[in-house]
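I'd like to ask some things about the structure below.
Shown here: the complex without one of its protein chains, the others still in place.
Right after this comes chain A.
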Amino acid sequence: MSVYLLRRLIQAAGVVLAMSIIVFVGVFAIGDPVEILISPDADQFERERAIIALGLDLPLWQQYLIFLGKAVQGDLGRSFVFNEPALQLILQRMPATLELAFAATFGAILIGLPLGLYAGLKPNSVGSKAIMAGSILGFSLPTFWVGLMLIMVFAVQLGWLPSTGRGETVEILGTRWSFLTWNGLTHLAMPALNLALFKISLVIRLTRAGVRETMLMDYVKFARAKGLSPFRVTFVHVFKNILIPVVTVTGLEFGSTIAFSVVTESIFAWPGMGKLIIDSINVLDRPVIVAYLMIVVLMFITINLVVDLMYSVLDPRVRLDSK
């Protein structure tokens, strides 16, 4: 177990290092921030001073090494725009994004699992066919379009839900959360649904496929041959097996949910990391872009590791101990 963890951590460090080079070089290639940051009527002397102050006069590899040296100490540079540490800037906005992503993920499981279960158990019913047709829509409609439609219907036409911001928040452990107030929840509902739409479809399809496959297994028939109630057969024997792929995939999807929240946050003016990164890209605030990408990479790696560990808890056949 600990050997396994150690190996995974070394692998992770390698991935982070490789990503840092790609991200740094990639961001360097997308244009000159000097043009945007320094007012056009600044004179030559002011320009040069600014360039030196930002470290932009050094060759790329030196800039990278400086960045790397500082990065290992937790310093991912200062935002050109806010003149604040980029890391702090992102971490401040992370709770909002995490809240949105968690709400979307749990919502997707809460809605997707029962629907998928129903569709798997009664594949020929009208309800199942409607669910499956709906899931195709969930897969194929673009997130931004659905977001705009949600605002049109529920905010503009019906006036039921607010369309922007986080609403009232409650502070716990130094961060603000929307889901603890009614007003905050109404603000969270639409963006979370918007972000969840794709995942709901995914969970429905995974669950349905899992149920249909598992129902044909000998061990399900054997469970019935033991005289167990249909309830126990479905919710213990079948359910525990389909939980494995559903948890694995939704877990792995969590990273892309955070990445995709960029779109949703922009539409619903949700003050999370996604909105920050869009604003930063617009003004080429390099340290923030680099820091954001690095944090997302770290998150993906952590999520993968957590999912692997969770998988081993759910599936006894892949227990990680070597016993």
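One rule holds for everything that comes next: a contact is a pair of C-beta atoms (placed from the backbone, for glycine too) under 8 Å apart; a residue touches a chain by one contact, two chains touch by 3 or more; residues count from 1.
Here, contacts and distances are computed from a predicted model.
Note on the omitted subunit: UniProt lists it as "ABC transporter ATP-binding protein", one of the names in "Acetone carboxylase alpha subunit", "Nicotinate dehydrogenase subunit A", "phosphoenolpyruvate--glycerone phosphotransferase" or "ABC transporter ATP-binding protein". Screening A:L56, A:L228 or A:L252 for touch with the missing chain picks out A:L228. Listed by residue number, the positions of chain A touching the unshown chain are 217-229, 232, 236-237, 240-241, 244, 314-317.
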